[in-house]
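For reference, the structure I am asking about is given below.
Removed from the display is one protein chain of the complex; every other protein chain stays in position.
As written, the chains take the letters A, B and C, and residue 1 is the first residue of each chain.
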Amino acid sequence: MRNKNNRVHSHDVTQAAYNALIERGVTINDIAEIVYEMQGPYNEQLQLDECIESVEKVLLKREMQHAILVSVELDRLAEQKKLSEPLQSLVETDEGLFGVDETIALGASLGYGSIAVTTFGHLDKNKIGIIEKLDTKRGGAIHTFLDDMVAAIAANASSRLAHRLRDIEENLPKNERRIIEDE
Amino acid sequence: MRNKNNRVHSHDVTQAAYNALIERGVTINDIAEIVYEMQGPYNEQLQLDECIESVEKVLLKREMQHAILVSVELDRLAEQKKLSEPLQSLVETDEGLFGVDETIALGASLGYGSIAVTTFGHLDKNKIGIIEKLDTKRGGAIHTFLDDMVAAIAANASSRLAHRLRDIEENLPKNERRIIEDE
Amino acid sequence: MRNKNNRVHSHDVTQAAYNALIERGVTINDIAEIVYEMQGPYNEQLQLDECIESVEKVLLKREMQHAILVSVELDRLAEQKKLSEPLQSLVETDEGLFGVDETIALGASLGYGSIAVTTFGHLDKNKIGIIEKLDTKRGGAIHTFLDDMVAAIAANASSRLAHRLRDIEENLPKNERRIIEDE
Partner (left out) sequence: MRNKNNRVHSHDVTQAAYNALIERGVTINDIAEIVYEMQGPYNEQLQLDECIESVEKVLLKREMQHAILVSVELDRLAEQKKLSEPLQSLVETDEGLFGVDETIALGASLGYGSIAVTTFGHLDKNKIGIIEKLDTKRGGAIHTFLDDMVAAIAANASSRLAHRLRDIEENLPKNERRIIEDE
């Protein structure tokens, strides 16, 4: 897993973040559907495929990948009752005043500007699509951190699409568009 | 307005922030009503008076007062067409990708923890009460920055009440309660 | 540990956060010394005791306590090699581009305003006092998350003192001073 400098390679981190989502029951498509619902009203020609692509781009960011790895790990450890008390109880019950889950997700969301931040808050309050499913506890499953991360990923992909739409409306050449969008 | 150290006194800043809200048509009561709507579902004994008190406490914070002064000033200057282009147009049209208004408000909101941040995002997207009125342009009035600030004040007062409710439920003595709530 | 509502009581969370710091070798005094170094230049009458008190007040905030519990837990699990790969390697090596540790600490720091944020960045770069000791790996000890949390606590206590000093200079009555400082 590590190279000669004893470092984890980006490819391994990217792959691990993808796997972590899938293993926890969240597909790219699930997230893209939230994006579609958020951005559709502003762009009637929006296709689900564009939302999927936007989610994929967001997932290439190192900051997102690291936040996903930590979030999924804490949920998993809580399910296995391996956290120390009182943290175990706080995470297990998704206690209302416990905010480290939102902090990690918001931190990853701030990178996509103000639309990402307000969309994150909205999704976090109004639990849409897969977020709602994750939030509803069933069996022993714990998704205290993951539901916030999914909201952050969807918020970022939404903000990215809003900027992209503007670039297209302004007839920016593809090269320049790419720069404004993604730099 | 300044003392011998050439400094503005806290009292003057507090007063100016209050006046700025009033002059722009926003009362403490307007904001408290949003707080009541946000926190009522979590606390059936909540009274409007407690919401008013919570808004008043939030308005005592220097960070809030400074953010209000800057926000109202920029709206006012835009109404008077005194900003340079292209900033004048960006503020005047409350352009969707312009996010400095949200940045200033969010910065003032982060001080009240994760509930404040998600509530801010929710209010900013769903425009409740006076926020909706401010957002609806009428005459030459411009409230590009103020509507976000009102969302931030209401979000902070809501988060403050959520923490306070917990303290009461836990039967903390008043002195200790105060510390957890406000320190 | 939980009451009849199945909730952890604030007292238990407070105690656990204190214990977590002590067990990881960080005393209130260690943190207060950083605060003294940061604020001394702005206030020549500053006493270490005031710095200690300021750190104690900061540690009463729920957001700080939760952030400490999560940070210490992740460091501990990494020492015990109990995190999944590649997270284990990322935390173990305190990898330079891994930023979740800073995100959690910064999130807890934003509550004390702009002085807290810039002081946090400064401490995080310039490793002062106990932060430097934590950052220097010795034996199998891992403090990837804790050094950032200590920087955040010290930054918050510093910002709190800066506001307090202003209140005293302005001869605010004790009651009002308290409100501006801590609300």
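Methods note: contacts are C-beta pairs under 8 Å (C-beta built on N, C-alpha and C of every residue); 3 or more make two chains touch, one makes a residue touch a chain.
Not measured: the values here are computed from a predicted model.
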For the chain left off this view, which of A:L110, A:I130, A:L146 or A:L161 is in contact with it? A:L110
Missing-partner contacts on chain A, residue numbers: 3, 5, 9-10, 57-58, 60-63, 107, 110-114, 163, 166-167, 169-170, 172, 179-180, 182-183
Per the touch rule stated above, chain C touches the missing chain via residues 96-97, 99, 101-103, 106, 113-115, 117-122, 124-126, 162-163, 166
In terms of residues, what is the contact footprint of the unshown chain on chain B? 1-2, 6-8, 12-13, 16, 62-63, 66-67, 69-70, 73-74, 76-77, 82-87, 89-90, 93, 95, 97-100, 103-104, 106-108
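Just so it is clear, only the chains that are shown with their structure count from here on.
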Same or different for chain B and chain C, where same means more than half of the interface numbers show up on both copies? same
Centre-to-centre distance between chain C and chain B (centres being mean Cα positions), rounded to whole Å: 27
Return the residues of chain B touching two or more other chains; collapse runs of consecutive numbers into ranges. 113-114, 163, 166
